[in-house]
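Missing here is one protein chain; the remaining ones are kept as they sit in the complex.
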Amino acid sequence: MNGGRVRSALLALGLALLAAIGLWLAMPGEGAEPAGWMTPAFLATLVLAGWSVQRTAALDGQRWLGTATAALFGLWVLFFWQIGVTLYQVPRVLLPAPSFILQALVDRWDVLAGDFVQTVLKAVLIGWALGSGLGFAVGVAIDRAPFLQRGLLPIASLTSTVPLVAVAPIAVMWFGFEWPSKAAVVVLMTFFPMLVSTLAGLQAAGRLERELMQTYAASYGRALLDLRLPAAMPFIFSALKVNATLALIGAIVAEFFGSPTVGLGFRISTEAARMNMALVWGAIVVAAVTGSVAYALLVQLERRIAFWHPSVRAAA
Amino acid sequence: MNAPDRLQGLSAPYPQADPTSAGPAVEVRRASVVYPSADAPVRALHEVDLTIAQGEFVSLIGPSGCGKTTLLRVIADLEPISAGEVRVNGMTPREARLSRAYGYVFQAPALFPWRTVLANVMLPLQIQGRDKRACESIAREQLGRVGLAGFERKYPWQLSGGMQQRVSIARALGFEPKLLMMDEPFGALDEITRDGLNDRLQQLWQRERRTVVFVTHSIAEAVYLSTRIVVMSPRPGRILKVIESTLPDRRTLDLRDTPEFMALAHEVREGLAAGHGHDDD
Partner (left out) sequence: MTTDAVRWHQKVLPVAVVLAGVAVLWYVAAVGLNAAGAIERVLAPKGAYTTGDLISTTLNMQRPVLPAPHQVATDLWSSMVDWPLDSPRNLLYHVAVTAESTLVGFVLGTLLGMALAAAIVHSRTLDRALLPWIVASQTVPVLAIAPIVLVILGSLGFSGVAPKATIAMYLCFFPVTVAMVQGLRAPQRIETELMHTYAASRNQAFWMLRLPSALPFLFPSLRVAIAAGLVGAMVAELPTGAQAGLGARLLTGSYYGNTVAIWSALVMSALLGLALTAAVAGVEKLVLRRRPR
């Protein structure tokens, strides 16, 4: 690592931290008007923070430096968000401070936990598993029916252009207000991407490898189990990851269309109408964290099963 | 013929009476392969006659389009013939394939990246239904024979091209087929690696005297490895000349600088040129 660059990065970081601490200590009390010099100080700290990010980004060498730069940037955003909102007394409706959101998470934890169970553990998880499972099963079932494949594949691909969430009112009519109707929407949304990816994955095994199995006089089932399904795993995982995001969005939006009194989507839409920002932002944070964690878990699972694929090896 | 689809743990690779019987390993009689196409049909093979005895090492050599790979694939039941007859150990190619009478090595290693090296060598044995421990010990032995002992737990991408191809050979030999078919197995490797592998293959063949049908476009390779060299030419794919090798059975790499070797190589080269000259008329 270039010594000069490290030094300048550390210098920038140090100065920015000092300015930030100073700014923090100089914050006026609740409701008090900020002194005239606060705004220039705020801007100066902002500049220093930006410089520290830039210097850190310029560093080469270790892989963790990239993550560190992004994390540093994120932390600075949080800091200036907190200071800025408090300092300039931004209305809570417009943008609440991070501390306020955190407080809301702690205070209304019980409500949010109930919403989480309703939306994520029931609608999302069950819908995602069922929809992906069905898509996979149908894909394998029509593997030996090229006519059906040629008929279904174009239609399945086209469904990605259609707002499938719009079936939510119909699902409510058929399955009631509770979570099964949301799960039904999720099943519909996750079925087609999985079907398309399974069909693509089953074609992924190379020609030589397939001929190799032929020279072994391997039965269809044996070739499927030993060659074609393992070769299809990267595709299947890609669909599982996409489906995780689709499932979460689907369940939340389906709740916008009508829901019992529990659920993340319900919470967001009703509390937003009531201007009850604490709960709204709390629910948003829960949804965001759920999405990221679910994706990260799937990435880890992929690393274990599709460890051999060049894309997974490159990322590791 | 009642060759069953799946043999459960039989020790002999195929249900014929005596594998060391005198019949030829491969018999090809007036075999033709024609592909229909938009303008004129492509005659990949035209009335090819060839008999390969047990224990021979036969190379098929020629420029691209001469049908050498097609002939190999026809014997292996990877492609159908349009006319003529092919017999492998007295059976049709399909019966031979279903009774696991041969091993096939492709141009690329075709190893499964999700299996370790050892698991890859075990693959055909597992498909044949042998029990796991037997598969493992056979696989270890074969890896040792190609000089890859110690690499059992590696994954294919961690090996060089030459090593991967050696694994592919170990895999083909694992279930002890009497017939081995190889389609330009060393084509993608550099010359130095290639020489080493040629030598190793030679020694393996010396030991077990399997019948080998070997496709190559390298004259030196064909002369070094074979007991008989079949020169082919394209458009239509046919056999031009069959050359019996006069080289001794035991061979080492310095054999390649002897006048005998050079004479043989020259004869092959002439044969190839004749085939080519024919086309330019």
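Just so it is clear, A and B label the chains in written order, and each chain counts residues from 1 on its own.
Basically, a contact is a pair of C-beta atoms (placed from the backbone, for glycine too) under 8 Å apart; a residue touches a chain by one contact, two chains touch by 3 or more.
Here the structure is a predicted model, which means the values were calculated and not measured.
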| item | value |
| --- | --- |
| Chains in view that touch the one left out, judged over the entire complex | A |
| From A:Leu158, A:Leu208, A:Leu225 or A:Ala315, residue that would touch the chain that is not displayed | A:Leu158 |
| Absent-chain contact - pick from A:Ala16, A:Val280 or A:Ala306 | A:Val280 |
| Where the unshown chain meets chain A, residue by residue | 53-54, 56-58, 65-67, 69-70, 72-74, 93-95, 147-152, 154-155, 158, 160-163, 165-170, 172-174, 244-245, 248-249, 252-253, 256-258, 264-265, 268-269, 272-273, 275, 277, 280-281, 283-284, 287-288, 291-292, 294-295 |
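Operating definition for what follows: only the chains that are shown with their structure count from here on.
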| item | value |
| --- | --- |
| Between chain B and chain A, distance of the C-alpha-averaged centres to the nearest whole Å | 52 |
| Residue ranges of chain B in contact with chain A within the complex | 5-6, 76-78, 97-100, 102-104, 106-108, 110, 112-114, 123-124, 126-128, 155, 157 |
| Residues of chain A defined as touching chain B within the complex | 206, 208-209, 211-219, 222, 226-227, 230, 233, 306-310, 313 |
